[in-house]
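Here is the structure we will look at, set down as structure tokens.
A protein chain is absent from this complex, but the other protein chains hold their places.
A and B are the chain letters, set down in written order, and residue numbers restart from 1 in every chain.
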Amino acid sequence: MLAAILSRLLRMVVVMFGISVITFLIFFATPSSDPAARIAGKNAAQETIEAVRKDFGLDRPLYVQYGLMMQRLFISQDLTSFANRGQKIIPTVMAAAPATLSLVSGAAVLWMLGGILTGITAAAFRGRWPDKILMGLSMMAVAMPVFWVGEMVNLVTQNRLHDTWAFSWVPALGYTPFSQDPGLWFRSMVFPWLTLAFLYIGLYGRMLRTGIIETYQEDFIRTARAKGLTGRKVLLKHATRSAIIPIVIMFGMDFGVLVGGAAVLTEVVFGINGVGRLTYQALKVLDLPMIMATVLYASFFVVIANAVVDLLCLLIDPRMRRA
Amino acid sequence: MLIVVATLLAPVYAKHVAGTDPFRSGLSAKIKIDGKPTPVMQQSTEGLGLGVTPIGPTWGPQYMLGADGQGRDVAARMLYGGRNSLLIAGASTLICLFCAAIIGIAAGYSGGMVDGVLSNLIDMIWAFPVYLLAISLSIVMIGKSFALGPFEISSGSLIVPILIIGLVYVPYVARPIRGRVMAINQSEFVMAARGLGIRRWKILLRHILPNVSTTLIVFAPMLMALNIVTESSLSFLSVGVQPPNASWGTILQDGQTLLYSRPWVSLAPGLAIMVTVLLLNLFGDVLRDVLDPKSARGR
Partner (left out) sequence: MKEPAEMTAPILKIEDLSVAFLGARNSWNRVIEGLSFDIRPGETVALVGESGSGKSVTSLSVMGLLDPATSKVEGRIQLAGHEVLNLDEAGKIRHIRGQAAAMIFQEPMTSLHPIYRVGDQITEALTSHRDLPKAEARKQAIALLERVRIPNAARRMEDYPHAFSGGMRQRVMIAMALASRPKLLIADEPTTALDVTVQGEILDLLKDIQAEYGMAMLFITHDMGVVAEMADRTVVMLRGRTVEQGPTAEIFAHPREPYTKALLASVPVLGSMKGKPAPLRFPLVDMKTGVAGEALPLQSSPDLSKPILEVRNLVTRFDVRGGLLNRRVARVHAVENVSFRIFPGETLSLVGESGCGKSTTGKSIIRLTDHATGSVAMAGDELFTLRPEALRLKRREIQMIPQDPLASMNPRMTVGDALVEPFTEHRMGTVPQAREKAARLMEQVGLTRDMLERYPHEFSGGQRQRVCIARALMLDPKLIIADESVSALDVSVKAQVVNLLLDIQDRLGIAFLFISHDIAVVERVSHRIAVMYMGEIVEIGPRAEILERPRHAYTRQLIGAVTVPDPGRRHLRRNQQIKELKTPIRPLDFRPPARHYEEVAPGHLVMVEA
């Protein structure tokens, strides 16, 4: 068992190492990218570029640069930004993390509740109007780009209807830490949560509905009905319980990816200074140390989510426990 | 049905219906409304009265949906932008399916070492969040023009977003295809073909490929829908289609600053994306029901 855990951990480290190498290569070894030229700015003189190259250590062999960066990131932990010289990377990322975590966890609660409710309701009313309405809405939710939904929400709540009774309580865009003012934190997060959750409610609702309806074809559902169980018990206890397993798996992956920074679009639209936005800004100015740190941060959560999902599956599905 | 086709095709005949050149900025242009010449960029009446605001929707042939921050006709840009959006989404779908099919079939059919290497590579890229990968690639590639084999690709070319969007989803498509190929390879009829002494490549060509192709076809519309959203997201973050070229995503980006004063600049492309994606997904559902009746039995 210990060997199993160790080997699993090793695999996780290998994946993260691979990702760091891919990231590094994308920015240092693709033919068109010369980080020194980027940092020096457009139309910089050749001498300036050379000076920058030397200054940032970009003239050394690639593996040395990579090793140095990793050493400063993980061991001495004093890696600093290329763009804002002197800005330490690790504290910056850590400062951005709570905002993303607030956004994603709040939305996750909403979308799990909403998605499961949508899926079960639609499956229960299969083919009738509640099903049709819910599925229509879900399809729309999946079809709309999340940042556009955010913009439209802002248009209504921040501008057009902001001065009416309905939305006057919505604070201006931006993130207020929970420790500073819990009330304001909550009010500022309501619409970002709803916006982000909307898409996933659509996705999960559709998937759960299909899963439940497929489960109804199974022999064990027939057994449950032949036992004389009520329709509600068959639906909730027997059909939903099996159909929800893939949803849990998907939830783990989505949650990990989002906490790692994939909520970038929502963060940008709502002006939340989270990890996603930090990554995006670092990418825009080609702040390599920051990119490296944030990408590794993101992949860390993906890898963790993967492991947690595997563990969860063992817990909820006894069939996986064999052997 | 007619509406569907018209909507999907509108961007294709854009040139013939658009009233105004969508790419020339018209900061000092004037158009006639109710007989009176009206400047496209109007003095702002709000606040301190400084600066200019582009004209709002006229609902006429010119500037039907108003102008953007540079005085360009949004309606005309919508049509041209739509053409680019569909072109990018379509081309990247083809690239993605092609690459995924090759990788998935290679991994699934050869097994062993090839499968081990490819699968692990897929898993690794899988752990790399798609948006981060796409943004990273875009930032590196749109900076400068570069040579791809014999082709010189300029920085503003549409090929860049096509390639990027086409490539980032390859692992997500290749993995299920690999699974499908492996399942077919283990199926009774492939066993039977081997027992009959059919050559390996012929089994691949005549027995496995035709049965994988449905999976690929079913993937296509859904992937294209996903690609449209991805393109708009990248362009919205200004790492997709580069100005002066337009796409629904770039219009959305232009509209961001005008959101409160001229919402139509954002509203129109968003609605266009929604309708297109909706139609593609519906089409995908229908296609799946027809080609893959087994998965449709739950409906």
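Everything that follows uses one rule, which is that contacts are C-beta pairs under 8 Å (C-beta built on N, C-alpha and C of every residue); 3 or more make two chains touch, one makes a residue touch a chain.
Since we're looking at a predicted model, the values are computed, not measured.
Interchain touches from the omitted chain, evaluated on the whole complex, reach A, B. The missing chain, though absent from the display, is touched by one residue of A:Ala51, A:Leu229 or A:Val248; that residue is A:Leu229.
Interface residues of chain A with the unshown chain, by the touch rule above, are 4, 7-8, 218-220, 222-231, 233, 238, 241-242, 310, 316-319, 322-323. Although one chain is hidden here, its contacts on chain B can still be listed: residues 187-189, 191-199, 202, 206-207, 210-211.
Just so it is clear, only the chains that are shown with their structure count from here on.
Contacts from chain B toward chain A in the complex involve residues 123-125, 127-132, 135-137, 139-141, 143-147, 225, 229, 232-233, 236-237, 239, 252, 255-256, 259-260, 263, 266-267, 270, 273-275, 277-278, 281-282, 297-299.
Touching chain B in their complex are the following residues of chain A: 15-16, 18-19, 22-23, 26-27, 30-33, 38, 139-140, 142-148, 151-152, 154-155, 158-160, 210, 213-214, 216-217, 257, 260-262, 264-265, 268, 279-280, 283-284, 286, 291, 294-295, 298-299, 302-303, 306.
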